[in-house]
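Every protein chain but one is kept in place in this view of the complex.
Presenting chain A:
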Amino acid sequence: MKEKKLMMSSSFNVFGVGISFVVMCILCNSAIDSLPELSPQKYFSTLQPGKASLAYFCHSDSSGTTVFLEELNKAVKPLQDYGISVAKVNCVKEETSRYCGKEKDLMKAYLFRSNILLREFPTDALFDVNAIVAHVLFALLFNEVKYITTWEDLQNIDNALKGKANIVFSYVRAIGTPEHRAIMEAAFVYGNTYQFVLTTEIAVLESIGTEDIEYAHLYFFHCKAVLDLTQQCKRTLMAQSLTTLNIHQFIKTMEAPLLTEVAEDPQQVSTVHLQLGLPLVFLVSQQATHEADRRTAEWVAWRLLGKAGVLLLLRDSLEESIPQHANVAFKREEGRRVEYLVLHDIDSVISHVENNMHVEQIQHEDDDLEEPDMDMQDDEVEETVYRDRKRQLPLELIVELTEETFNTTVMTSDSIVLFYAGWQAVSMAFMQSYIDVAIKLKGMSSMLLTRINCADWSYVCIKQNVTEFPVIKMYKDGKNPVYYAGMLGTKDLLKFIYLNRISCPVIIPSVQEAEEYLSGELYKDLLSYSSVSVLGLFSPTMTTEKEYFTEAGSYLKGCVIIAIYSEEDVLILSNRYAVSLPALLLVRHKEGKIEAVPLANTHTQDIVQIITDASLETFPEITVETLPTYLRLQKPLLILFSDGSISIQYRKAVLMLIKEKHLDSFTPCWLNLQNTPVGKEILQSYFDVLPPLPLLVLVDLHSGGHVFAFPADQAVTEQNLLLWLKKLEAGLESHIKLWRGKRFQDILVRSSAQRCQDGIMVASATWCLEGSRT
């Protein structure tokens, strides 16, 4: 917020003519920061002369634009800061406007100045708040920011401005990126003072000799001082990342005098650099060598431009004494003591500054896009637990075990034990979920929730074969403990505890009870935890088969409801469900279906497989919790992304295709952004821009990471879907490739910015001892 204010205050000075309405609008509109909804007539009546306004025209009943509206809403405040109003215009039937368009779903946003249309934007260009601000400012600052595509363009501007003005030249990867926005915001303030030049062409950047082109770049071309047209303008590359504040700071330092001569105590000297958080370097000079020193200082100043302020300190005219041999003084920040140094060449001066500045920047910039830094935590679990460290957890809800109490506790009561280490973040993150389980179970369960800190009682943990953290085990009836292998979260652990109330399998004593079981009456309260109920049917003599089944039951303990019936009259049931013994009945309570599976010669593992497969749905909603189960099928995912529940029409179309076996080679599923908000990030990573929803996407993770989107202009019908799938199969659809080659390595870059170079590992406290340097 602070930087915004800073920006605005400068805008008063710099802007006079073109956009003088700024001041007025800040005053009149600052209170409004939510998106006003107006009718077309009303909207046009609000347009004021000289004032810019962005309007989005939409039909009130149109769907699929919620995401855009969200972003537009976010842009209201920043655009207001530049005096641009934003509105949503509802095209109602009574008053049509030509901006309302004909097609329902193809609505656009329009930028007006006064009531003249300046530009129209398709909504997909305005994919997020950055893009909205960038595009709008880009349109308004058409003259201030020259967009170029070739080196010649740049050369022409360069030549034209020599001796007249300086140039701020920047490269961004694309229009609408956060960097582009930052540049436009800077141009808003400095556009009258400097010529801004923008390109998205890599070739232009390459032509001026930049190597690392992957990121946005900003150069300052010092053309104003160039009087000889054959001479090149000096260039300064901005080293920081392209944020509004950084650009502002950078330009401020460009404006500051290159070299200042001072004859006072360095402790008292202050320049704009210190205010901007940059250090000052004083080169100590004497009258005798003044000329040469000044040349040296200028040279240093050029090299440190944008990084530090350089001053020439005249020792002779100084009242205070400075150390005899010192030739450089270094002032890191306001109020800090000046350091006196003896440095023998220019390079060591520069490296001293760059070194110390590095430390400075860590303190100054909390921008998370900044250079990854050794001290910065990039482990989200560690970081979140650390941020929560001061909160007192209600640990008293969970019994703490010790070496003395462990054995008696687990032997005498049914208990869940969490083995954890107090210093380990994953353990402590789970602890919070565990406490939630305890809160939910309070007074409702005979299961004792306990914990043992392996950092204190390591021998107990080793004895219990715990070599990792965290581990959860259930000790019940003095039997061998059951290892909990579910998600480390409240919901799944609760499910595990609930389902473990009954044995696995439950022995059913009578046909009548078996029927109650199948109807769902018997374990009504548990049904929501188990997508299927299983009943094994065996004649009393089938001991081996029963053994397999029981074993499978104990394997699936806490996952599904499993029962067994093996009385003399079991034939009643096998006849009723028309299956020969041994068999199992699968009940899907939601769908009210009972399926019979014969079990002759089926071993434990196969039974487990049958039951696990049966718990999968044909068209499931994919959530964070359920995805792994479906990924195991190793098929491409056909995901319907939806903001809310999916419509019956979609569901019908997909279910029909499933029924007709067209989707056997896929895992069809849907994703509700409201339940799984991270889905939005996924879409953004696929398409860069959030597409209109609902959207059907085929994600093929196993063969190269291809993503195909079902065309937005087609209706989701069986036929269209089928046709699309056929085209996919034939390789006729274009796709987005998720990863190329070593994309995975990118993740790592964060944590290994300091890898071995020249035999030196640039990590603190870590060296690389390989290589040539010894």
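Heads up, the rule we're going with is that contacts are C-beta pairs under 8 Å (C-beta built on N, C-alpha and C of every residue); 3 or more make two chains touch, one makes a residue touch a chain; residues count from 1.
In the analysis below, contacts and distances are computed from a predicted model.
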| item | value |
| --- | --- |
| Name under which UniProt lists the unshown chain, selected from "Proteasome subunit beta", "dihydrolipoyl dehydrogenase", "FAD-dependent oxidoreductase domain-containing protein 2" or "LLGL scribble cell polarity complex component 1" | "FAD-dependent oxidoreductase domain-containing protein 2" |
| Residue, one of A:I208, A:L313, A:A429 or A:V716, that touches the chain absent here | A:A429 |
| Which of A:T46, A:N355 or A:Q605 contacts the chain that the document leaves out | A:N355 |
| Which residue of A:G277, A:G486, A:G520 or A:P598 touches the chain not shown here | A:G486 |
| Option from A:K51, A:K88, A:H135 or A:H217 whose C-beta touches the chain left out | A:H217 |
| Residues from chain A at the interface with the omitted partner, ascending | 210, 212, 214-217, 237, 239-242, 347-348, 351-352, 354-355, 368-369, 371-372, 374-375, 377-388, 402-403, 421-426, 429-430, 432-433, 436, 454-459, 467-469, 485-492, 624-625, 627-629, 631, 637, 676, 678, 681-682, 684-686, 699, 701, 705, 738-739, 743-744, 746-757, 760-770, 773-774 |
